[in-house]
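Report on the structure given below.
Up next, chain A:
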Amino acid sequence: QDIIKIGYSGPLSGGAALYGKSVLNGMQMAAAEINAAPVEIGGKRYKVEIVALDDKYNPSETGINLQRLVQQHQTAAVLVPHSGGVFAAQASNEKLKVLLLAYTSLPAATERGNKLTVRIPPDFTTYISPFIKAAMSKYGKNVGLAQADHDYAKAWSAAFKPAWEAAGGKVVADNPMSYNKAADFYSGVSRVIQAKPDVLFIGGASEPTALVAKQARELGFKGAFIVLDQAKLDEMAKITGGYSTLEGAVGVMPMSGDDRPDAVAFTTRYRKLNEGKDPSSEVALNYTAVHATIAAMKLAGTVSDATAIRAQMDQAFRKLPGQYNPASVEGLDAKGGAIVNAIVASVENGKLKGQLLRSNAAGQ
Partner candidate 1 sequence: MELFLQQVLNGLTLGGVYCLVALGLTLVYGILHVPNFAHGAFYMAGAYCAFFLIERLGFNYWLAMAGAAVAVALLSVLAERLVFHPLRKAPYLHHMIASIGILLFLESGVQALWGADFHRMATPYSQILSFGDVTLPAQRLLIIVAAFVLVLLLQLFLKKTITGATIVAMAQNRDGAALVGIDANRVAMMTFAIAGVLAAMAAVLYAPINLVYSSMGHLVITKAFVIIVLGGMGSVPGAIAGGLIIGFAESFGAFYISTDYKDIIAFVLLVAILSLRPEGLFRKGAY
Partner candidate 2 sequence: MLTLDKVSLSYGSFQALHGVDIHADEGELVVLLGANGAGKSSIFHAMSGLRRASGGSIRFGGRELVGRKPSQIVEDGLVHCPEGRKLFPGMSVLKNLTLGGYVHRRDSKGSQRLLDDVFALFPILHEKKDCPAGSLSGGQQQMVAIGRALMGRPKALLLDEPSLGLAPLVVRQMFEIIARINKAGTTVLLAEQNAYAALNIASRAYVIEQGRIVLEGSREELLGNEQVRKAYIGA
Partner candidate 3 sequence: MLELTSVTKRFGGLSAVNGISVGFERGTINAIIGPNGAGKTTFFNLISGVMPLSEGRIVIDGRDVTGLRADQMARIGVGRTFQSTTLFDNASVLDNLIVGHRIRTRSNLLDVVFGTRRLRDEEAACRRKARDALDFVGLAHIEARLAGDISQEERKRVAFALALATDPTLLLLDEPAGGVNPEETVGLADLIRKMKRSGLTICLIEHKMDMIMNLADKILVLNYGEKIAEGTPAEVRANPVVIEAYLGSDHAHA
């Protein structure tokens, strides 16, 4: 019985360790499931092993780890969950002939033509117009921007602003904040509130996002929140002490609120394995990615030819049995980015209400 190794290089220590560990958790959960019934590829039976290395969120260490994973561990695929690491890995992954599973929503990860990259999360721009529709119709046309200031949030707001204006709205305040470096958001939030917005655009990591929402309420803000997808509404509710503070918030439906049967089954499984903790979308998507990678190997009939595996990834996602695809990835687009039919969630009367992003897929 041989072993397929899938590498991971991401933060396991320092400030971003929590995030890195959720990603790794999802990967390991998938590996455990596969190993329960070893796969057969090209006539051989395989087990899957996840090899994890810490890169402290530091791109140059990602570069080193990639080399190490490929050359010492002969990993066929490596998952990197941060954009800097992805870009650094892309300097050599083609030469190393290793499949790069990029967990970053930045379109640049796939737009630069790297032939061995798969972008796991969906393109965030698909969320923008349903979010705007939901918030603007009920709460008003003035939006204040108070999102985080890291790369992803910046890309989000850059796409969001023109869309909001195109929908007839007005940006009354634009005040990005350091969610992970600021000691206090009070002044920053009051600066945005001062412009009397109807809607606040917020988002970064869930917990500070929740603080921003909470402080906005404390300062008298009564409108809606548009929450960019990095922040998970369920995790935010834990910080704010329930959904009532988040009344009117629009965001992506968290895994725990996704009532599609595959998602519910996954959530139940995950809770059982993790002391009742809810899975986040990082867990679900990277779980799916590992399953899909193995499926692609099966389709390609090879565990080592990255080009052949990459060519089968789209198919692999499409054909993945529902139980292994809790996040409902429907396939890859032309550039290698995942297509996902997510659920847009809004908080109404203290409860999450969901609506599928593309209702034509509702018949699933």
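In picking the candidates, the idea was that all candidates are chains of the complex that A comes from, given by their letters.
Assume a contact is a pair of C-beta atoms (placed from the backbone, for glycine too) under 8 Å apart; a residue touches a chain by one contact, two chains touch by 3 or more; residues count from 1.
These figures come from a predicted structure and were not determined experimentally.
Candidate 1 is the one that touches chain A in this complex, out of the options 1, 2 or 3.
For chain A in complex with candidate 1, the touching residues are 13-15, 17-18, 21, 149, 175-178, 181-184, 186-188, 190-191, 194, 205-208, 211, 218-220, 238-239.
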